[in-house]
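Note that this complex is displayed minus one protein chain, with the remaining chains in position.
Chain nomenclature is as follows: A and B, assigned in order of appearance, with residue numbering initiated at 1 for each chain independently.
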Amino acid sequence: MAGRKKMKKSTRSNLMTFGFVIAFWALIEIVRMTGHMTAKIGGLLIPVCAYVVMAISLNLVVGFLGELSLGHAAFMSAGAFAGIYFYTTAGAALPQWLAVLIAFLIGGAAAGIFGVLVGIPVLRLSGDYLAIVTLASGEILKNVLGAMYIGSDSRGLHFSLKDQFSLGMEPDGKMLLKGAMGIMGIKKFSVFTVGIVLILITLIFVTNLMNSRAGRAITAIRDDEIAARATGINLTKYKLMAFVSAAVFAGFAGVLYALNYSSLVADKFDYNLSINVLVMVVLGGMGNVLGGIIAAIILTVLPEMLRGFSQYRMFIYSIVLIVMMLFNQAPAFVSWRKRFMMRFRKKAPVSGKEGI
Amino acid sequence: MALLEVTNLGISFGGLQAVAAFDLTVETGRLYGLIGPNGAGKTTAFNMLTGMYRPSEGNIRLDGVDITGKSPEYISKAGIARTFQNIRLFDEMMVLDNVKVGMHNRMEYSMWAGLLRTRSYRETEHDMNRKALKLLKVFGMEDKAELSASALPYGQQRKLEICRALASDPKLLLLDEPAAGMNPNETQELMETVRKVRDDFGIAILLIEHDMKFVMGICEEITVLEYGRIIARGSGETISNDPRVIAAYLGGDDD
Partner (left out) sequence: MQFLSYLARGISLGSVYALIALGYTMVYGIAKMLNFAHGDVIMVGGYVVFFTFCKGGIHPVLAIIIAMGACTLLGITIERVAYRPLRGASSLSVLITAIGVSYFLQNGAMLLWKSDPKSFTSVVKLKPLVLFGGQLQISAESIVTILVSVVIMIVLIWFVQYTKPGHAMQAVSEDRGAAQLMGINVNGIISMTFAIGSALAAVAGALLLSSYPTLIPTTGAMPGIKAFVAAVFGGIGSIPGAFLGGILLGIIENLSKAYISTQLSDAVVFLVLIVVLLVKPTGLLGRKTTVKV
């Protein structure tokens, strides 16, 4: 009995999340069809989708596994570079839809592999030490990609970590990756619906995983690692599972994001981006997928809306961030809010049972 | 062959011998007690039996299989489950899910089955829910299934921990101070539950407890530890008349 009721409860919140995403899609499509779409909003659609996928996937690590990651942008970067590298080289000969599809798969795989590499320390460290390792991994990848030169000419591929000239290319050569300038001349592919489909796939993955045996194991580890071990849960397996799946989806987000622009630079995926995604997850409520999605949309759109006051924009953002954290998390505020809500509830004609 | 055979088990931390020459034989279907003053090494012994600590010497056999120094995961699969002195529940998870985590290695389906919601996922989950509710019913908590574990009152949290341990179908259940913090009524009720669990599930139970009435009331064999060594063993009556035990309790710090 209770088991069936429980299914309903979790399904209901999942349905709400899916419904929200689809409503968001429909709203944007209606705006577009009625000709109200501005270039500014249009340009934001793909980044919003990419950030939503980033926030959902980071929630796996931060919200459900309970480990702090300060390097989620690195997986996005790994995915973007691997996917776009394929897209601009071998993929150029394929039909665009196929090239995009393969780029996504390659991007996800590359991010996953990078996730395994970073994941190994995850198994040995926790808390702030783990946070610093994720931060460090992100900085390493950013620096290495920013210093990498790849070119191709009649003699084949050339690779260098120093500069363009040490590639020793023939005059007919073409630069594929140009250090800090990154990959240029990407044939843009920005289809909002593809972004929404990616969000839905991510959602299905995360909600199904979390409502299964593996997901329970992951949350059990978060709540009490020692009890989880004593209950026979393999920490290595489930920590890696959460970490690597989050990385794979960040990789997808990276490909989606990069396809929206004509050039791709490593510096874009820095520590600040990781922090922004983390802020989305925390503001949305850790482990709350829908909250994370809403926060991702607001926090991507808000700074753009504030561009009018460009110099005050980030200043206002920082104040909003601090105030929201204090309001949502400070014990004094939280209990004050609860008291306030209680008083409100008491006045409303609801039966006493609701008051918990 | 006995269910559990522990011989000469010992562990030291930085030169300090916490437990030494610990022997124990456990038979299926019986209730054992482990008592002793604070700091005598009771929980340390539990931690070695469950793989939380790696013993410095000695041997642990479960059903004839050597499990000495194996990981907690391995030992849990092999059939030893435990509760903790300071309750360790999965606080943010529902009561029902806490119990289902206990079945982690007993009712399985692959990650992909879960992701794709295959038939094996649906059937296994269905069975898990049924079994979990049945277990909760033993402790009279089936109506609490949907609460989060942290919302339970203290006594029920202790029961839920036992419930979760039982969900892993153990051969041997280790209870670390199950009656701690309970009032006499609750303790009495718990005693009956523990006895019922032993009878219904047909398993062996080894428990640490400070409440002498509790231990004497249900344990068939009691082992007394002091300073990491066994100083007496026997029935409740034997133990309570043993001069060394009396000295240990009167001289030591008893609560």
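Here is the rule we use: contacts are C-beta pairs under 8 Å (C-beta built on N, C-alpha and C of every residue); 3 or more make two chains touch, one makes a residue touch a chain.
Quantities reported herein were computed from a predicted structural model and do not represent experimental measurements.
Screening A:Leu161, A:Ile201 or A:Met305 against the full complex identifies A:Leu161 as the residue touching the chain left out.
Of the candidate positions A:Val31, A:Leu94, A:Ala109 or A:Ala147, contact with the unshown chain belongs to A:Ala147. The chain that is not drawn here is touched, among residues A:Ala136, A:Met181 or A:Leu240, by A:Ala136. Looking at subunit A, the residues touching the absent chain are 62, 68, 120-121, 124-125, 128-129, 131-133, 135-137, 139-140, 143-144, 146-147, 161-162, 179-180, 226, 271, 275, 278-279, 282-283, 286, 311-312, 314-315, 317-319, 321-322, 325-326, 328-333.
One rule holds in what follows: only the chains that are shown with their structure count from here on.
Put simply, the C-alpha centre of subunit A and that of subunit B have 42 angstrom between them. Residues of subunit A touching subunit B in their complex: 1-6, 9, 205, 208-209, 211-217, 219-220, 222-224, 226-235, 241, 287.
Residues of subunit B that touch subunit A in their complex: 50, 52, 71-73, 76-77, 81-82, 84, 88-94, 96-97, 100-102, 104-105, 107-109, 111, 113-117, 121, 124-126, 129-130, 132-133, 142-143, 145-146, 164, 168.
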